[in-house]
Each structure stands twice: as C-alpha cells, then as structure tokens.
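Missing here is one protein chain; the remaining ones are kept as they sit in the complex.
After this line comes chain A, so read on.
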Amino acid sequence: MYNPTVARLTYRALLGRRRAAILFVLPALLLLIAAAVRGFNGADDQIAADVLGGFALATMTPLIGVIAGTGAIGPEIDDGSIVYLLAKPVKRPTIIFTKLIVAIAVTMVFSAVPTFLAGLILNGNGQQVAVAYTVAALVASIAYSALFLLLGTVSRHAVVIGLVYALVWEALFGSLIEGAKTLSVQQWALAVAEKGSGEGLVASDVGLPVAVVLLAGVTVAATWYAGQKLRTLTLAGDE
C-alpha cells in the first residue's frame, strides 16, 4: 500500500515549494506568541489552554493541514506532472495512501511538535495542557490531511476551499456556532484530548464515541474516495 518512491517525490515537492514557507512561519509565530504570553503573564493554565486552543488547534493545525494535504497532490494534478505517477503499474489507491501518510507526517511535525513546545513554554505542561493539545493536534492532523488530500484530488481550487474551511468553518463557526461544532474536526480532536487533561481546561461539545467514529469515518471515506477519483482522473489535453 505504501510506495517509498511516491513518498519521496511527495516530500520533496511539498517541502521544496515556496508555499512551504508557511509551514515554518506558523509554528514560529506560535512559539513567539507563547514566549510573549509567558513573559507578560507568567505561567497560567487557563491562558495556556486559550492560546493552544484558540491559535494552535483552531487556526494553525487546519492551515498546516491545508498546505500539506492539498500540496501533496494538487500541484501535480494542476501542472500535469502526475502523469509520471499514473503511467506506471502502481495501484492508484497506493498513490493516494502514500500521499496521505506523507501529508499526515508533515502536518503532525509542523503542528503537533510546535504545539507541545508552546505548551511547555506557556505553563510547563501544567494540568497536562500541552500534552492534551498535542494529542488533539496529532488526531486532527490525520483527519485534516485526508480531507484536504481529497480536496486536492477533486478540485483545482483546493487551496482556496481549504482555507475557507479552515479559517471560516473551523476557526470561526466551529468555535462559535453550536450546530457547526458537531461537524468540526477541531471538536472531534478536542473530544479525544479531553480525556487526558485537567478539569475543564480542554472541553469539546462532541462526545468521545461520536468523535472517534466521525474521525475514523471521515478519514477512511475521504481516502477511499480520493483513490477512486484518481483511478478515473482525466488528463485532458489543451484541446
């Protein structure tokens, strides 16, 4: 299912592009904010949870997911170079699965690791806040990568749609409007993270069983569908 050559090409394409700068800028910004907050307010569990929840998980993780998920396949489809992968005796779902693994790995490294470091800076992992949000970021990385990889496979406007989803739905509606919360990767991830943290610091509006089922369901369905779409991907010429 996993093809190391496809993985290598995907990594290099993903990290070699200019867009990849955002992968470094956002985590740097998070660490900067964490250091500033700690400097002005000292260690405070509630503030730590607010920063990690409000910026790291609600904004940074979905944005990194958009860059990594859509970037793992979108540009290749756009410019037609995917033809070099497709014209090979390699199963199309293998290509999607491999790209998913790469997207997940990149999203995890660039969102979960800085989240954990920011948590340490903010309150030294007091009340397990850093660990809880790191777990949330890890879990969210999987679902975001699968969703945005599918988006990159089916749409040429994947980045725009992804950004709208990440910024408007997840960051705004997902934290403000009740109904939207049930359909938010962020809330599902929080439900998983809630288990391990101190009282009331990490809270989700979705129950754990529902969250786990939705996370797994979305990830599997999106990956399966992307594989099917790639099997019938049409490379129309210029005509």
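Keep in mind that, in the parts below, a residue touches a chain if its C-beta (ideal position, glycine included) is under 8 Å from a C-beta of that chain, and two chains touch if they have at least 3 such contacts; residues count from 1.
One rule holds in what follows: contacts and distances are computed from a predicted model.
*Asks:* What name does the UniProt record list for the absent chain among "Serine/threonine-protein kinase RsbT", "2-oxoisovalerate dehydrogenase subunit alpha", "Cytochrome ubiquinol oxidase subunit I" or "ABC transporter ATP-binding protein"?
*Replies:* Going by UniProt, the chain not displayed is called "ABC transporter ATP-binding protein".
*Asks:* With the full complex in mind, choose from A:16, A:39, A:179 or A:209 the residue touching the hidden chain.
*Replies:* A:16
*Asks:* Based on the whole complex, identify which of A:26, A:51, A:64 or A:85 touches the chain you can't see.
*Replies:* Hidden-chain contact among the options goes to A:85.
*Asks:* If the missing chain were put back, which residues of chain A would it touch?
*Replies:* 3-6, 8-9, 12-13, 16, 79-81, 83-92, 231-239
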